[in-house]
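If you scroll down you'll find the structure; I have some questions about it.
Only one protein chain is missing; all other protein chains are in place.
Moving on to subunit A:
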Amino acid sequence: MALLEVKDLQVRVEEREILHGLTLTVNEGQIHAIMGPNGSGKSTLSHVIAGKPGYEVTGGQILFKGEDLLEMAPEERAARGVFLAFQYPVEIPGVTTMNFLRTALNAQRKARGESELMVPDFLKKVREVSKSLNIPQDMLKRGVNVGFSGGEKKRNEVLQMALFEPSLCILDEMDSGLDIDALRIAADGVNALHSPKRAMVVITHYQRLLNYIVPDVVHVMSKGRVVKSGGKELALELEASGYTQFEDAA
(Lines give C-alpha, C1' and ligand atoms only; values in the text may rest on other atoms or scores of the structure.)
Protein backbone atom coordinates (compact mmCIF):
# COMPACT_ATOMS: atom_id res chain seq x y z
CA MET A 1 0.00 0.00 0.00
CA ALA A 2 1.24 3.46 -0.83
CA LEU A 3 2.47 5.31 2.24
CA LEU A 4 3.88 8.40 0.55
CA GLU A 5 2.80 9.73 -2.82
CA VAL A 6 4.55 12.74 -4.25
CA LYS A 7 2.81 13.87 -7.41
CA ASP A 8 4.23 16.37 -9.88
CA LEU A 9 5.69 18.46 -7.05
CA GLN A 10 6.90 21.93 -7.91
CA VAL A 11 8.73 23.96 -5.30
CA ARG A 12 10.26 27.40 -5.26
CA VAL A 13 12.68 29.06 -2.89
CA GLU A 14 12.72 32.82 -3.19
CA GLU A 15 11.44 32.93 -6.80
CA ARG A 16 13.76 30.16 -7.94
CA GLU A 17 12.17 26.85 -8.85
CA ILE A 18 14.08 23.95 -7.30
CA LEU A 19 11.73 21.02 -7.96
CA HIS A 20 10.11 20.95 -11.39
CA GLY A 21 7.44 18.29 -11.16
CA LEU A 22 8.78 15.49 -9.00
CA THR A 23 6.87 12.23 -8.71
CA LEU A 24 7.66 9.47 -6.24
CA THR A 25 5.68 6.69 -4.56
CA VAL A 26 6.93 4.88 -1.48
CA ASN A 27 5.04 1.82 -0.25
CA GLU A 28 4.88 0.52 3.30
CA GLY A 29 7.89 -1.54 4.28
CA GLN A 30 10.04 -0.35 1.39
CA ILE A 31 13.46 1.21 1.48
CA HIS A 32 14.03 3.82 -1.20
CA ALA A 33 17.34 5.49 -1.92
CA ILE A 34 17.44 8.90 -3.53
CA MET A 35 20.76 9.71 -5.11
CA GLY A 36 21.95 12.63 -7.12
CA PRO A 37 24.57 15.35 -7.36
CA ASN A 38 24.69 18.47 -5.21
CA GLY A 39 21.91 20.88 -6.03
CA SER A 40 19.66 18.28 -7.60
CA GLY A 41 16.94 18.99 -5.02
CA LYS A 42 17.30 15.95 -2.72
CA SER A 43 17.38 17.91 0.52
CA THR A 44 14.64 20.26 -0.70
CA LEU A 45 12.39 17.25 -1.17
CA SER A 46 13.06 16.05 2.37
CA HIS A 47 12.47 19.53 3.80
CA VAL A 48 9.19 20.00 1.95
CA ILE A 49 7.90 16.61 3.12
CA ALA A 50 8.77 17.53 6.72
CA GLY A 51 7.28 21.02 6.38
CA LYS A 52 10.30 23.28 6.79
CA PRO A 53 9.35 26.96 6.40
CA GLY A 54 10.80 28.93 3.51
CA TYR A 55 9.67 26.70 0.64
CA GLU A 56 6.78 27.58 -1.61
CA VAL A 57 4.89 24.70 -3.20
CA THR A 58 3.60 26.02 -6.51
CA GLY A 59 2.16 22.80 -7.89
CA GLY A 60 1.49 19.14 -7.29
CA GLN A 61 0.68 17.36 -4.06
CA ILE A 62 2.02 15.10 -1.35
CA LEU A 63 -0.21 12.42 0.13
CA PHE A 64 0.74 10.61 3.31
CA LYS A 65 -1.47 7.61 4.14
CA GLY A 66 -3.86 9.09 1.60
CA GLU A 67 -4.08 12.48 3.33
CA ASP A 68 -2.87 15.85 2.09
CA LEU A 69 0.43 16.36 3.92
CA LEU A 70 0.90 19.94 2.74
CA GLU A 71 -2.18 21.01 4.70
CA MET A 72 -0.61 19.92 7.98
CA ALA A 73 1.67 21.87 10.32
CA PRO A 74 5.13 20.32 10.66
CA GLU A 75 4.46 19.14 14.23
CA GLU A 76 1.26 17.47 13.05
CA ARG A 77 3.20 15.64 10.34
CA ALA A 78 5.62 14.46 13.03
CA ALA A 79 2.76 13.21 15.21
CA ARG A 80 1.30 11.31 12.24
CA GLY A 81 4.56 9.50 11.67
CA VAL A 82 6.87 11.55 9.44
CA PHE A 83 10.42 11.59 10.75
CA LEU A 84 13.34 13.46 9.24
CA ALA A 85 16.83 12.48 10.37
CA PHE A 86 18.81 15.68 9.84
CA GLN A 87 22.03 15.96 7.96
CA TYR A 88 23.21 18.47 10.56
CA PRO A 89 21.29 17.94 13.81
CA VAL A 90 21.14 21.19 15.79
CA GLU A 91 22.51 21.80 19.28
CA ILE A 92 20.15 22.98 22.04
CA PRO A 93 22.24 24.09 25.02
CA GLY A 94 20.80 23.67 28.50
CA VAL A 95 18.12 21.20 27.39
CA THR A 96 19.14 17.67 28.30
CA THR A 97 18.67 15.04 25.64
CA MET A 98 16.52 13.08 28.05
CA ASN A 99 14.22 16.05 28.64
CA PHE A 100 14.03 16.77 24.94
CA LEU A 101 13.13 13.18 24.10
CA ARG A 102 10.41 13.06 26.72
CA THR A 103 8.93 16.46 25.78
CA ALA A 104 8.86 15.56 22.10
CA LEU A 105 7.47 12.07 22.61
CA ASN A 106 4.71 13.33 24.86
CA ALA A 107 3.87 16.18 22.48
CA GLN A 108 3.40 13.63 19.72
CA ARG A 109 1.35 11.32 21.91
CA LYS A 110 -0.83 14.21 23.01
CA ALA A 111 -1.43 15.25 19.40
CA ARG A 112 -2.57 11.70 18.66
CA GLY A 113 -4.92 11.72 21.63
CA GLU A 114 -2.80 9.24 23.58
CA SER A 115 -1.89 9.57 27.24
CA GLU A 116 1.51 10.92 28.20
CA LEU A 117 4.13 8.34 28.95
CA MET A 118 4.96 8.21 32.66
CA VAL A 119 8.55 8.67 33.71
CA PRO A 120 9.35 5.05 34.67
CA ASP A 121 7.91 3.68 31.41
CA PHE A 122 9.70 6.33 29.45
CA LEU A 123 13.03 5.68 31.15
CA LYS A 124 12.69 1.97 30.57
CA LYS A 125 12.05 2.53 26.91
CA VAL A 126 14.94 4.95 26.47
CA ARG A 127 17.35 2.61 28.24
CA GLU A 128 16.42 -0.32 26.03
CA VAL A 129 16.74 1.65 22.84
CA SER A 130 19.93 3.48 23.76
CA LYS A 131 21.56 0.23 24.80
CA SER A 132 20.83 -1.35 21.47
CA LEU A 133 22.37 1.67 19.73
CA ASN A 134 25.42 1.67 21.97
CA ILE A 135 24.53 5.12 23.34
CA PRO A 136 25.98 5.70 26.81
CA GLN A 137 23.51 6.93 29.45
CA ASP A 138 25.60 9.99 30.28
CA MET A 139 25.15 11.21 26.72
CA LEU A 140 21.43 11.49 27.46
CA LYS A 141 22.18 13.81 30.36
CA ARG A 142 24.07 16.26 28.17
CA GLY A 143 22.45 19.11 26.26
CA VAL A 144 20.86 18.01 22.97
CA ASN A 145 23.77 17.35 20.59
CA VAL A 146 26.00 19.75 22.55
CA GLY A 147 29.59 18.57 22.18
CA PHE A 148 28.47 15.38 20.47
CA SER A 149 30.76 13.89 17.83
CA GLY A 150 29.38 13.44 14.32
CA GLY A 151 28.70 9.78 15.07
CA GLU A 152 26.96 10.59 18.35
CA LYS A 153 24.71 13.12 16.66
CA LYS A 154 23.62 10.60 14.06
CA ARG A 155 23.07 7.92 16.67
CA ASN A 156 20.94 10.41 18.57
CA GLU A 157 18.82 10.80 15.43
CA VAL A 158 18.42 7.05 15.17
CA LEU A 159 17.57 6.90 18.86
CA GLN A 160 14.74 9.36 18.31
CA MET A 161 13.58 7.39 15.31
CA ALA A 162 13.39 4.30 17.47
CA LEU A 163 11.55 6.09 20.27
CA PHE A 164 8.98 7.92 18.19
CA GLU A 165 8.22 4.88 16.01
CA PRO A 166 7.40 6.83 12.83
CA SER A 167 5.98 5.11 9.77
CA LEU A 168 8.10 7.13 7.34
CA CYS A 169 11.77 7.82 8.04
CA ILE A 170 13.67 10.18 5.78
CA LEU A 171 17.40 10.01 6.31
CA ASP A 172 19.08 13.10 4.88
CA GLU A 173 22.75 12.44 4.07
CA MET A 174 23.13 10.25 7.10
CA ASP A 175 26.63 9.24 6.03
CA SER A 176 28.06 12.75 5.93
CA GLY A 177 30.77 13.28 8.49
CA LEU A 178 30.83 9.68 9.68
CA ASP A 179 33.77 7.33 9.69
CA ILE A 180 33.19 3.76 8.68
CA ASP A 181 32.59 2.41 12.19
CA ALA A 182 30.15 5.17 13.10
CA LEU A 183 28.39 4.62 9.81
CA ARG A 184 28.01 0.91 10.51
CA ILE A 185 26.57 1.52 13.98
CA ALA A 186 24.06 4.05 12.66
CA ALA A 187 23.11 1.85 9.72
CA ASP A 188 22.62 -1.17 11.98
CA GLY A 189 20.29 0.97 14.06
CA VAL A 190 18.31 1.93 11.00
CA ASN A 191 18.12 -1.67 9.77
CA ALA A 192 16.84 -2.80 13.14
CA LEU A 193 13.98 -0.36 12.75
CA HIS A 194 12.98 -1.57 9.37
CA SER A 195 9.61 -3.32 9.50
CA PRO A 196 6.81 -4.29 7.10
CA LYS A 197 4.82 -1.21 8.15
CA ARG A 198 7.69 1.29 8.14
CA ALA A 199 9.23 2.81 5.05
CA MET A 200 12.63 4.47 4.74
CA VAL A 201 13.80 7.08 2.29
CA VAL A 202 17.58 7.28 2.28
CA ILE A 203 19.07 10.37 0.69
CA THR A 204 22.73 10.07 -0.15
CA HIS A 205 25.49 11.09 -2.51
CA TYR A 206 27.39 7.88 -2.29
CA GLN A 207 26.74 4.26 -2.84
CA ARG A 208 28.78 3.45 0.29
CA LEU A 209 25.82 3.85 2.68
CA LEU A 210 23.78 1.47 0.55
CA ASN A 211 26.19 -1.34 1.36
CA TYR A 212 24.77 -1.17 4.86
CA ILE A 213 21.20 -0.13 4.19
CA VAL A 214 20.08 -2.11 1.17
CA PRO A 215 17.36 -0.34 -0.82
CA ASP A 216 14.46 -1.89 -2.68
CA VAL A 217 14.32 1.00 -5.11
CA VAL A 218 16.95 3.53 -6.16
CA HIS A 219 16.00 6.88 -7.70
CA VAL A 220 18.37 9.22 -9.43
CA MET A 221 17.57 12.91 -9.13
CA SER A 222 18.90 15.60 -11.36
CA LYS A 223 17.88 19.23 -11.68
CA GLY A 224 14.74 18.89 -9.64
CA ARG A 225 13.31 15.70 -11.11
CA VAL A 226 13.61 11.95 -10.72
CA VAL A 227 15.35 10.98 -13.94
CA LYS A 228 15.77 7.28 -13.40
CA SER A 229 14.51 4.61 -11.02
CA GLY A 230 15.65 1.03 -10.66
CA GLY A 231 16.78 -1.73 -8.29
CA LYS A 232 19.75 -1.63 -5.94
CA GLU A 233 22.13 -2.34 -8.84
CA LEU A 234 21.43 1.17 -10.14
CA ALA A 235 23.42 2.53 -7.23
CA LEU A 236 26.45 0.46 -8.21
CA GLU A 237 26.11 1.64 -11.77
CA LEU A 238 26.11 5.24 -10.56
CA GLU A 239 29.14 4.64 -8.41
CA ALA A 240 31.02 3.37 -11.47
CA SER A 241 29.94 5.94 -14.03
CA GLY A 242 28.98 9.03 -12.06
CA TYR A 243 26.05 11.38 -12.43
CA THR A 244 27.06 13.10 -15.66
CA GLN A 245 25.15 10.67 -17.86
CA PHE A 246 21.92 11.80 -16.20
CA GLU A 247 22.46 15.51 -16.40
CA ASP A 248 21.32 15.60 -20.02
CA ALA A 249 18.32 13.45 -19.25
CA ALA A 250 17.08 16.16 -16.92
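By our rule, a contact is a pair of C-beta atoms (placed from the backbone, for glycine too) under 8 Å apart; a residue touches a chain by one contact, two chains touch by 3 or more; residues count from 1.
Keep this in mind: contacts and distances are computed from a predicted model.
For the chain that's not shown, choose its UniProt protein name out of "Fe-S cluster assembly protein SufB", "Nitrile hydratase subunit beta", "Nucleoside ABC transporter ATP-binding protein" or "ABC-2 type transport system permease protein".
For the chain not displayed, UniProt's protein name is "Fe-S cluster assembly protein SufB".
Can you say which of A:Met1, A:Val90 or A:Ala240 touches the chain missing from this structure?
Answer from the full complex: A:Val90 touches the omitted chain.
Any idea which of A:Ala50, A:Met98, A:Val126 or A:Val226 touches the chain not displayed?
If we include the chain that is not displayed, A:Ala50 is the one touching it.
With respect to the chain omitted from the figure, which of A:Ala104, A:Leu123 or A:Val214 is a touching residue?
A:Ala104
Can you list, in ascending order, the subunit A residues touching the missing chain?
50-54, 73-75, 78-79, 83-84, 86, 89-90, 92-95, 100, 103-105, 107-108, 111, 143, 160, 164
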